[in-house]
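Let me give you the structure first, and then I'll get to my questions.
Shown here: the complex without one of its protein chains, the others still in place.
== chain A ==
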Amino acid sequence: MRIITYFAFTLLSVLIQFCVMDYIQGKTQLDSKHIDPDVSTPNKQTKEKLQYIPDKPHALYYRTAEPYNVLPKKIIFYNDSIPDFTFTTTDNLNTILDVFYDENSSIYNISTTETFFTSTESEIVTELTIFEIKNQTTNKPNDYAKESSNKNCLCNFLYKVCDVNCCCDGDCSEEEKQLFNCSKVVPQNGPNSKSCSLYLFHNYFGKFIDNLFCVVQTNLPEKRKVAQYKPQLQEVGQYFKWISINIPNISRDFQRKPYAKGDYLWILKNGDIFHLDLPYANINNFCTNRKPIRFLNNEKIKCNVKLSDIEMFNVKRISEVTSIISVLNSTMNSTILNCSTLHCANWTVLACNEQSCSLYDEHVHEPKCVENFCTNLVLELDYIFNYYDSKITNSTLKFYVQNMSIVLPFFTQIVNVKFVMSNRSLDNVTRLSGTPGYVDGRPLLVSYAEGNRTDDFYDDPIEAKAFKSFSLPGNVQGKCVYNNKTDNQIVFGYNKRLKCRHEHKYFIDVTDAKSCRYIQNNLTKALNLVGKIFVSPLGNPESLKDEDWINLNTNTIDSSIVYGEYDKKTKKLQCYNLATRFFFQFTCITINEERSNRIIYASIEVTRKNISFIEDSVSTLVTLDVSFIDVTKPAAFEYAHGPRLNIHLPENFFYPYRSKASSLHCVNISIDLLFYLCFLCFTNKITFH
């Protein structure tokens, strides 16, 4: 019985401690120092602030409903002369609330606080005192106290003039306050509770327990006085402020030293030195800014411009009057800036069409516009810099000229910057697609040779360039365009579907039924699907034997089953079984963790259609599909074998009276068994990274 009594008392003391501690914590939260890198702020609007003050007190917490009833009398009036008024800092609210809560606060005018209670409480209030046992009832007067001063009146903005709708303005007479309807400002939402008992009475029973410990008023000990931290001016630097971030001040002056990565590329013009730059888009897709070309930074800029701002005009002018310079180690100390002390490389300007490139000729390649059509317009250009022997030995400009309509206001231009660490042109260099396996985005390597395919791949790079990768036609205004541009190659890992209309260049007699087979052959020839095609299984075919190359079986494109008939009435040539869809399917696997891939199977499938041709236009809609299927199985974790505990216990540990017991084996097995069981149980908790 004693134990139960003791236990009950302990429980009661814990409960009381909870009440008091919780209450104190609720109070002390207001005092906790809060370093908030806030700054500019503002200034809260009082009416918004009041909206968020809860109107219902919670159990074990200080009664927060009081300010809701009290504060509006002071500050909720709206002043029409100045639309919004604000606090200077956010702490003001806390401080003011503390005055209401804490009678011991010596900072503020206590008499004002007392006025709140005497003026607002209109019913009998029961005061519960925690630290002193005191219960008292007080009859609250119904009249409002007269304001003795203008202190803490946040809507008084006019000196010695009554502010409109400001009930706490001492300059306003009682008649004026009646005009402002001051007595109706206090919101009367919810129960007009001034005490716990009334509050509990008005609330429904379900919240009875929550509101059991409702506290209306306390008198806390002196030592629990609210401490206000002084503002620290040193913390201003931690706050966010208006800033201005500028590009770092990188020296744009020419420095006499050999090129290093990231340096500007310098050009010499009549003894003056400038740096090369190129347009780029940083805000949207329009060329609105320029940035310098930096050494060894390959770039591909694609942005829209107006006709007058096309980059070729700027670049052409530069190429005519400048040369690109390199500082040599031998002449670093010289102060003379000319081509005798610096290495100068003149520009080589090439004009390229879809098939080939030639030296740019002003007379032939000069852009001309007639009405809405321009010829020799350059919307794509390449800067190619050959860096060899510590200097830029050659600088090439490739202009891709084209003829086009200029009806549209904007054009998309492409500027490429390429650095080659060789004295040779990139056209003469065999390009690989990874070592050893394919890398995503690199061209598929193919060979059309009957034998010695690997040797053939590395030999004769210029002539056979077009046949080292598989080129797909491009779609220009709906028509198939066949060229060797890299964008149209089959690249590893990219699944594509291309559609375009193939127009037969040569004359086709639609009255001849055999023309269908000719159309088919013409199409397969244009797509380079003639003869045996071998695909390199690896991105670097250096070590491949002939039998390792994968045969892309083109037998499926059998033109022998194509036949046709000419309908004299309709004057149409009807072709049957014409292959118009070509589906390239490559099956590959990942050969190591670096995402290097190997092709293990390649095939081509065709879909045939019956198509009719008329005499005026013989064209076929061609569909080309490319799919790469990765059949690599997902990697599985292999858990390491559990360590074997080789414990040597004395033989007589378990069988002290047995002469020759083979107990060690049993012990080992049982320990192993236990270990595995534990291991299995916790397998899911072990993760390997």
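Note that a residue touches a chain if its C-beta (ideal position, glycine included) is under 8 Å from a C-beta of that chain, and two chains touch if they have at least 3 such contacts; residues count from 1.
Just so it is clear, contacts and distances are computed from a predicted model.
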From "Transmembrane protein 231", "RecQ-mediated genome instability protein 1", "Protein transport protein SEC23" or "Ribosome biogenesis protein YTM1", the hidden chain's UniProt protein name: "Transmembrane protein 231"
Selected residue (touches chain absent from view) among A:5, A:232 or A:284: A:284
Absent-chain contact - pick from A:229, A:388 or A:410: A:410
Of A:152, A:304, A:375 or A:623, the residue in touch with the unshown chain: A:304
Which residue of A:241, A:569 or A:648 touches the chain not shown here: A:241
Residues of chain A in contact with the chain not shown: 34, 36-44, 48-49, 51-52, 90, 93-94, 240-248, 262, 280-289, 291, 294, 304-306, 309, 410, 654, 677, 681, 684-685
